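Left out: one protein chain. Kept in place: all the others.
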Amino acid sequence: MASVSRLSRELHPLAWWGWAVGLATAASTTTNPLVLLLIVATASVVVLARRTDQPWARVFRLYLLFGVVIVVVRVFFRLLVGGAYGTTVLVELPEIPLPDWVLGIRLLGPVTQEALLGGLYDGMRLATIIICVGAANALVNPKRLLACLPAALYEVCTALVVAVTVVPQLADSVRRVRAAQRLRPSPQGRGRRHQRLRRVLVPVLEDALDRSLALAAGMDVRGYGRSGGLGRRQRLLTGALMLGGLLGIATGVYGVLDTTAPRWLAAPMLVVGVALAVAGLLSAGRRVGRTRYRRDPWRWPEWVVVASGIATAGLLTRVARDQPLLALPSPLEVPTLSVLALLGALLPLVALVAPAPPLVRTATPAPPSTSTREKVDA
Amino acid sequence: MSEVRTRAAVAVPVGRRSALVLAVASVAGLMMLVWPLLVQVEAGTRVQPPFVFLALMPVVLAVVLAELSEGGLDSRALAILGVLVAINAVLRGMGAGVAGIELVFFLLILGGRVFGAGFGFALGCLSLFASALLTAGVGPWMPYQMLVAAWVGMGAGLLPRRVSGRAEIVMLVAYGVLAAYAYGMFLNLQGWPYLLGIGIPGVDGDGLMFVPGDPLLENLRRFGVYTLVTSTSSWDTGRALTNAVAIALLGPAVLTSLRRAARRARVVRVPVDD
Partner (left out) sequence: MIELRGITLTYDDGPPVLSGVDLAVDEGELVLVAGRTGVGKSTLLGVLPGLVPRFTGGTLTGDVLVDGRSVIELPPRERAHLVGYVGQDPVAGFVTDTVADELAYGMEQLGLPPATMRRRVEETLDLLGIADLRDRDLRTLSGGQQQRVAIGAVLAVHPRLLVLDEPTSALDPTAAEEVLATLTRLVHDVGLSVLLAEHRLERVVPFADRICLLTGDGGVHVGDPADVLRTSPVAPPIVELGRALGWEPLPLTVREARRRARPTLSALRPPVDVPEPPAEPDHGLSASRVTVVHGRHVAVREVDLDLPAGSVTALMGRNGAGKSSLIWALQGSRRRYAGTVAVTGPRGDRVDPARLSADERVRAVGLVPQSAADLLYLETVDDECAAADAGSVREPGTCRALLARMVPDVDGTLHPRDLSEGQRLALVLAIVLVAEPPVVLLDEPTRGLDYPAKEALAVTLADLAARGRAVLVASHDVEFVARVAGRVVVMAEGEVLSAGPVRRVLAESPSFAPQVSKIVGGGWLRVDEVVAAAAAPDRPATGEAS
C-alpha cells in the first residue's frame, strides 16, 4: 500500500515539527560551522521539495535572511562589547571606556580571532536552530498544527489560530495605515517622533481589534464553543481533578525540595498530581463536542520523517559526546568533519519520502471577464 | 450610541474556581521557580538541578489555561486575546535584535489592566509562547518565561480599579518598571543554578554559585550579586525603560482603544418578557 500512502497529500503537521525539532536539537549540540551549514542545506533542500504554494511556505526565505542577520548581529556585538578574550589579535581598535557601574563592559578594543570566530560559530548555531524552526513553519499549515493540540486547550488554540491569522494581516495593515497617514499633513513641532509611532500603532490596533471582533462574531454565530452537554457534575469532577492535580504537584515539588520531608511526598505525589491533572484535562476536553471534517492521517511516511529527525539529533548528540573537539571546535583551528557527523547532518534528507503536497490553486486566473467587457462595450 | 466610560469594570471576570486554580498553580510554579531558596539538604550532599520541574511546568500551565478557557473566555475575549498575542509576538520579535529593547510588557500590562487578571495571565502565557514559536525561542526556559510573563499580566489586572486618568498611567508606568525588574530577577533565579552550576556545600563558598544547604540569606546575597551583575544593570534596565516610555507615551491612546473593544464585548443579561 506504499503507493497510497505516498499519494499527493499534506504530511501530518506533527511529523514535520518532530523532524524539525530533531534537526534543531542536533544543531544545538554543535558549533562546528561545517556541520551547521550541512544541516541548513539539508533543511533547505527538503523545504524546497516539499513545501506548498501557500503563503506560509514563502516565509522560509525570511528565516534564512533572519539567520544571516543573527550571525551579523552576534559578531558585531562580540566585537563591540566582547571584552578582551583570546590572544590572537587581528586588528587593534581604539577602546572606549565606560563608567564603573556598567560592570565589566568596555566598548571596542582589540579584535581577536577567538572573539570573531567565537561570535560567528555561536551565531551560526542559533541561526541554524531558527532556520530549522523556519523549515517547519514553511512546511506546515499553522492552523492544521493547532488542530492537533489536545481538546481541553481548544479555546487557547483558537486564540493562537487568530494570532497566526492576524500576524500577516498586521503587516498588511501597517502598510496600508502608513500610506494613509501620509495623506494627511504631518504634525509639526515637538513630539513628532512619538506621534509617528502612535499614528501607525493606534489605527493598526483599532483595525486589528475590529477585525478580531468580526471574526469572533463570525465564529460564535457558526456554533464555535457550543457546550457539548457537559453537566454540572462533569464540571465539578473536572474542577476537582484539576485542582487535585495542581495540589498534588505543589506538594510533590515541596517534597522534592525538602529532603527532610517524608519520601512519599516527593516522587509518588508528583506522579499522582500529574495523573490527576492529565485526567482533568481529558475530562475538560470532553466538553468540546466537535468533529473534524478531514482528519490528517498518520502513516508510514510520517514515521520515517519523524524518525530521521530524531536519528539526526541522536547521531549529533553522540558526536558531541564522543568527538567534543569536532562538535565544539576551537576558533584557532580549522573545523573538521567525521563520517558520523556527516551522516547525521545528511540524514534529514530521508524526509524526501514524504508525499508531495497537493497543488492548491491559490492564484488561478479570475473567471472570464469577457462577459462584462462585452456588456460594457455593447 | 451613548459613550460609556467603564473604568472600573473588568472585561473578562475570573470565577471563584478559576481564581483558586490560578492561586494553586501560581504557588506550585513559584516553588519550582525559587527552588534554590527552598531546597533543604543535609550538608555535604551533591544536589542535581531538578530537571523534572522542566517537564512539570507545561502541565501546570496547560491546566491553568484549560481552566481559564472553560471558565471565562468566550469568543470575543478569545479574539481579542488572539490579536494582542499576535501584536505582542511581533513586538517581541522586533525587539529581539536590539539589546535591552523589549516591548513585550507594554501591551501585556495594558491588556491585563483592561481585561482583568485571568485574561492577563492567559495573554502573558500565550504571548511568550507565540513569540517563541515565531522567533524560535523554544527551549526549556520557555515555560518559566510563560509563567512569569503570565504573572506580569495577572498583576496588571489586580491593580486597584479606582485609579483613572493621569494617575492610572503613572501607576502603570511604575508597575511596568517593577514588573520588568521582577521578570528579569525571577528568570535569573531559574537560570542561575543551570548556568553557574551548583556548588558543593563547604567547598564553593566564595563565588556566585548556588550552594545548597548554606543559609538562605547567604544564597540570596550571592544571587543578588549575580543578578545585579548579569542583568539588572543592563538588560533589565533597558526593558524597564522601554516599557515605561512606551506606557507613558502610548498608554492613554492604547487604553482607549482597548476599552472601546472591551465595551463592545461586554455581556449584559437578557431578561425575558414572556
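The letters A and B name the chains in turn, as written, and every chain counts its residues from 1.
Following the convention adopted for this analysis, a residue touches a chain if its C-beta (ideal position, glycine included) is under 8 Å from a C-beta of that chain, and two chains touch if they have at least 3 such contacts.
As the structure is a computational prediction, the values presented were derived from the model and not from experiment.
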Touched by the hidden chain, restricted to displayed chains: A, B
Selected residue (touches chain absent from view) among A:48, A:90 or A:217: A:217
Contact residue for the chain not shown (choose from A:203, A:244, A:280 or A:348): A:203
Residue numbers in chain A that touch the chain omitted from display: 54, 141, 143, 161, 176-177, 179-189, 198-199, 202-203, 206-207, 211, 213-228, 289-295, 358, 360-364, 366-367, 369, 371-373, 375-378
Footprint left on chain B by the chain that the document does not show: 1-4, 74-76, 252-253, 256, 260, 263-268, 270-274
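By definition in this document, only the chains that are shown with their structure count from here on.
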Inter-centroid spacing, chain B versus chain A (mean Cα positions, whole Å): 20
Contacting residues of chain B [partner chain A, same complex]: 17, 20-21, 24-25, 27-28, 31-32, 35, 38-42, 45, 50, 52-53, 56, 59-60, 62-63, 65-67, 69-70, 73-76, 78-83, 85-87, 89-90, 97, 99, 122, 126, 129-130, 133-136, 138, 229, 233-234, 249-250, 253-254, 257-258, 260-261, 264-265
Chain B-touching residues of chain A, taken from the complex the two chains share: 24, 69-70, 73, 77, 101-105, 129-130, 132-134, 150, 152-156, 158-167, 170, 194, 197-198, 201-202, 205-206, 208-209, 211-213, 215-217, 219-220, 224-225, 235, 238-239, 242-243, 245-247, 249-250, 253-254, 256-260, 270, 274, 277-278, 280-281, 284-285, 287
